[in-house]
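Reviewing the structure listed below.
With one protein chain held back, the other chains of the complex are shown just where they sit.
By written order: A, B and C. Residues from 1 in each chain.
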Amino acid sequence: MKSPAFEYVRAESVADAMSAYAEADGDAVYLSGGHSVVPSLALRLQAPALLIDLSNIAALSGISLHDGWLRIGAMTRHVQALKDPLIAAHAPLFTAAAPFVAHPAIRNRGTLGGSLAHADPASEFPAAAVAMRAELEIASSQGIRRVPADDFFVDIYETAIEPGEVLQAIHVPSPVAGQVIGFDEIARRRGDYAMVGAAVQAVSRGSGLEDVSIALFSVGNHPVRARKAQAALTGRMIDADAIADAQAALEDDLDPPDDPQFPASMRLHLARVLLGRVLANLEAVA
Amino acid sequence: MELNGSQTLAATPDQVWSALFDRAVLEQAIPGCESLEQTSDTSFSAVVKLKIGPVSARFKGDVELSDIAPGLSCTLSGKGSGGIAGFAKGAARVTLTPQGAQTVLDYTADVAVGGKLAALGNRLIKATAQKLTGEFFANFNTALTCEETAPTA
Amino acid sequence: MTSTDHIGQSHRRENALRHLAGRGRFVTDLALPRMVHAAFVRSPMAKGKIVELDVSAAAEAPGVVRVFTAETLNPICAPWTGTLDHFAGMKSAPQNMLAEGQVLWAGHPVAMILAHSRAEAEDACELVLLDIEDEEAVVDGDAALVEGTPLVSEGIDSNLCFRTVLETPGLDEAFANAAHVVEDSFTFGRHTAVTLEPRAVVADFDPSTGQLTVHHGTQTPYQFQDVYAHQFGLPDNKVRVIAPDVGGSFGMKLHVYNEEMAVVAASLKLGRPVRFVADRLESFVSDVHARDHRVSARMAMDAQGTILAMDVDDMTQIGAISTYPRTSVAEGNQVIRLMGAPYTMPDYRGRLSVVFQNKVQTSQYRAVGHPIACAVTEALVDRAAEQLDLDPIEIRQRNLVADDAYPHVSATGYQFEKLSHHAALAKLREIMGYDALRAEQAELRKQGIYRGIGIASFVEITNPGAAFYGVGGARVSAQDGAIVRLTPSGEVHCAISVTEQGQGTETIIAQVVADQLGVTPDQVKVTTGDTDTTPSGGATWACRGAGIGGETALRAGRRLQAQILAIAGAVLQAEPATLALAGGTVVDKATGKERITLAEIGRIATYRPDTLPEGCDNSLTAVQHFAPTGYPFDFTNGIQASHVEVDIETGVTRLLKHWVVEDCGRIINPLLVDEQIRGGVVQGLGPAFFEECMYDDMGQMTNASLADYLVPMAGEMPDIEIAHIETPTLDTILGAKGVGEAGTAAAGAAAMNAVNDALRPMGARISQTPMTPLRILTALGHV
């Protein structure tokens, strides 16, 4: 289990990285934390001519607030999502999701940008990004654009990032007064790929929930926004009836993959149970 | 693993039928197709490069059409070797039904992968196969439409 | 006189210090001059004919030293066949190092590349052109036996490897007269050892002297010395096998594998060291797998809940070929013989079918057969209790063989010298606080929390004699040997044939020897794992290290004790019988007064033997071999309990606690015994809840990585409380029996009973392992 041969370059800027990619005629792979790329190389599941290391690019690091949005550099490590006070305050679903992501040593090295760009359908951070209505900052030779998370995740392992483009940062709108969140997943063992997961965000007003945002993961090829369930909860107080209606709505929201190990009926059942539990335990953002 | 689905194509069954045997259309339709050579009236040899997330492999193999009921149905089968990544094979029974000016194409496919791809990729193989099948028919539809508007080759 | 100062004490392992300092020395770490690295091209298909194999491009690749195929490598090694005479009628195809013409499972090695680095060898693997004509693979054992199904391999005339029946005369009558009969069908998944250090071998043949040295991560170096000598036609004294630190073995590393044989062959061909270390993917598709049984079973009881009989049919799926030299039949054979073993069950029928299919071989892995027999028996006992409205403890009290009823012969013919089931049951009830747990369970059910308590009694086969393999013609040694010597400075060295994989063999041997020679274990250096420097023996398998190895060491120690006392007697002009060894000295037996130090004895015997009286033997080295006599096996017994919470909405289980009461006879080192039990329990809980080799209908293993094959991890495993009963065997002086497999034997059975206990209020039941959320949700009707 040794990687095939490749060339390696450590890019100093996004422009550097993109031109290296272009020079390699696209036979290149960007390396951020490397925790998905390096095993796939070791397993010889891919064999690019060039690896472009993004870890030294200043534009991809840092966590800062701008105009009501938190900008999180793509190279931000998972462990920072767990520990950084700005992320905890302004992108709380990332903080809530982080303990479920793999294991401590993986979190020390894996990056938020890497997780989002990799877009594994069972991955936690993509769902958190969708639930928080984050926007993804993508650099291309044409310039920089921001793509809403809802449009970013296209299919299994497929995002709005075109070949050669670089995910630079994640922008998360700051919580508003009354914001509540919930995150949970059902996995076989701690740190495993979730069988089903849920990220929920809403604004709790006296009259009920507003701006309900629900993203479920491991129930489709990418994080799935549960629109019918959101609608079922909007304007209502969280009670048993509201939860039951949201759970029932998942029938329309989800079309989970069906395979012998995880039949679609099981994923749908688990998604309902999990959503119910998350809704019953929503927490105010401090 | 079994996949099935249905596509409504903007062409008549006759047009769809001839496209199924058209090297140029198939080349455009097969996701990641790098080359497609016709080896007989009903067979082709193909080189396909697939990139799905962390997996990128080049498959060399053959595509064959059989059980042919002209204008109505046939079986498209293919087998490709991805070197040490393993192999993929599959057969799809394709049935055409006219629907006004359009054609409904129904398919039932049995797809299998072996070797390293099966050993490591099981969690994602079915979704990937579905995605590729979807891409194939979307491309096929596009190619068909272009073929219609373009001068006949 | 035997001192017992150190036997029974929790001595820490000296060799653990090396590992804690990062100074372990595994085969994986070894680099020899001119060493080349091996990688294998493997069949991606479960079955097929090799149409084309072109290695010319690979042979030209950078760094490549040589490429071998069946044609160029196989002739150097005689084929091997995994059958034994005492399994009458069993058959299996002969095996070769590299696939000849036909591939039999996905992962079957076809070509071997040798290069300057493993990376270069893997590069060259990509250049091998391998075309296999796909054939229909046989993937299911029941289907394999259906008329018209293709044969799994050439060289066999049916897919049935072996079939046997054991039956007592009164079986039918017992069922006819039964007041109650319970029955069920069980499925035990395929799993595998997943040793953290994969299989590793460095073969080093020196053509100048004809010496072959094989550094091999195995638990049985002497067996491999014999295998290499025989298969390659070498004198066995020119074959040296060294097993240094071994990163886990658990039975998996004592089988003969294609790759190890090919590495030795390549070294013989090239005359230079060849290294192969399996990567994790290779491990999953080439290490033996375990279990894979389907069992239907019924149990007959009278109106009082007395077990009258069991009737069992076990079908086990062993892959394409039976393993060598122990076969893949041994597990099934033990399954049908261990059924009902703890109970006074007079009648029994056990049927066994061992079936081939196109998958990697299954064979002996920790607790061979025990988990299956125990789970089936204990599940039916719980079913019987339910039907009779008896508490699970109560029904066991009524049926376990009484502690004063030994010797006892089971319905399957096993002879038990003396066991302690009732004492164990009583102690378990006490340490787990059974009654309080039942009360808590009832209380929590009212709150919608479903916890289950599961109990499983078991026996374990340990200290096997030659009845295990030797009688069937296998060149598997049931005896062990030790050389104990006093150094010129009065320290002790023991070279012994039992081996160390971290279970603490060297430590317990030091304790045993120390007590014979009146020294501390720290003064006894123990050498293991090298066929050139230790006497030949069976080494480590079937829980024999402490019982047989310990007895060997004890007897060797006593022999040296007698030699030392004879020399001391001569020097001191005293009767040896009036002397003893204690505190590193020779003492007067009656008064304990020091007479002469061992250092002085060592000095005189080594440097001044001229001062000894005429005829006094100055030998300070003693050799002893020991083979078990008396009972064919020393059975141990025990009981386990599992406390599990089942989330009935998600099917997710949480292991809350596990208890074990164990009777392994004389305990040499409680610290090590408890850790053997704990590790064993977790290897039983893993396959009960998580571990399963998944296959698709083409015979592809579909979860061959540690991301998808779920091994038990710290977060999911419970704390495990252990208590002991000590019933020493009288077959040996030491009285120790084995303990390595006890934990694994019954943990899964207790867990399955616990899950079913938790599910009982819902009327749901599960009888398949691993007990995954899907299977539990299916049982509950949610899926």
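Assume a residue touches a chain if its C-beta (ideal position, glycine included) is under 8 Å from a C-beta of that chain, and two chains touch if they have at least 3 such contacts.
Here is the rule we use: contacts and distances are computed from a predicted model.
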{"item": "Name per UniProt, for the chain absent here [options: \"(2Fe-2S)-binding protein\", \"Cytochrome c oxidase subunit 3\", \"NADH-quinone oxidoreductase subunit K\" or \"Heme exporter protein C\"]", "value": "\"(2Fe-2S)-binding protein\""}
{"item": "Chains in view that touch the one left out, judged over the entire complex", "value": "A, C"}
{"item": "Hidden-chain contact residue, picked from the options C:Ile720, C:Ala736, C:Ala764 or C:Leu780", "value": "C:Ile720"}
{"item": "For subunit C, the residues touching the chain missing from this view", "value": "12-13, 16-26, 28-29, 31, 119, 193-198, 245-248, 250, 279-280, 501-504, 671-672, 675, 678-683, 705-707, 711, 713-715, 717, 719-720, 743"}
{"item": "Missing-partner contacts on subunit A, residue numbers", "value": "1-8, 10, 31, 34-35, 38-39, 41-43, 51, 53, 55, 79, 102-106, 108-109, 189-191"}
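Please note the rule applied: only the chains that are shown with their structure count from here on.
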{"item": "Graph class of chain-chain contacts, one of line, ring, star, complete, other", "value": "complete"}
{"item": "Whole-Å gap between the CA centroids of subunit A and subunit B", "value": "32"}
{"item": "Rounded Å distance between subunit B and subunit C, as computed from the means of their C-alpha atoms", "value": "49"}
{"item": "Inter-centroid spacing, subunit C versus subunit A (mean Cα positions, whole Å)", "value": "44"}
{"item": "Touching two or more other chains - residues of subunit B", "value": "1, 84, 116, 120, 122-123"}
{"item": "Residues of subunit A engaged with two or more neighbouring chains", "value": "43-44, 193, 261"}
{"item": "Complex contacts: residues of subunit A adjacent to subunit B", "value": "36-37, 39-40, 43-48, 118-122, 155-158, 193, 221, 257-259, 261"}
{"item": "Contacting residues of subunit C [partner subunit A, same complex]", "value": "117-119, 122-123, 126, 279-281, 649-650, 652, 690, 694, 707, 710, 713, 715-716, 772-774, 777, 782-783"}
{"item": "Contacting residues of subunit C [partner subunit B, same complex]", "value": "41-42, 44-46, 106, 125-126, 131, 134, 281, 284-285, 694, 696, 698, 700-705, 708"}
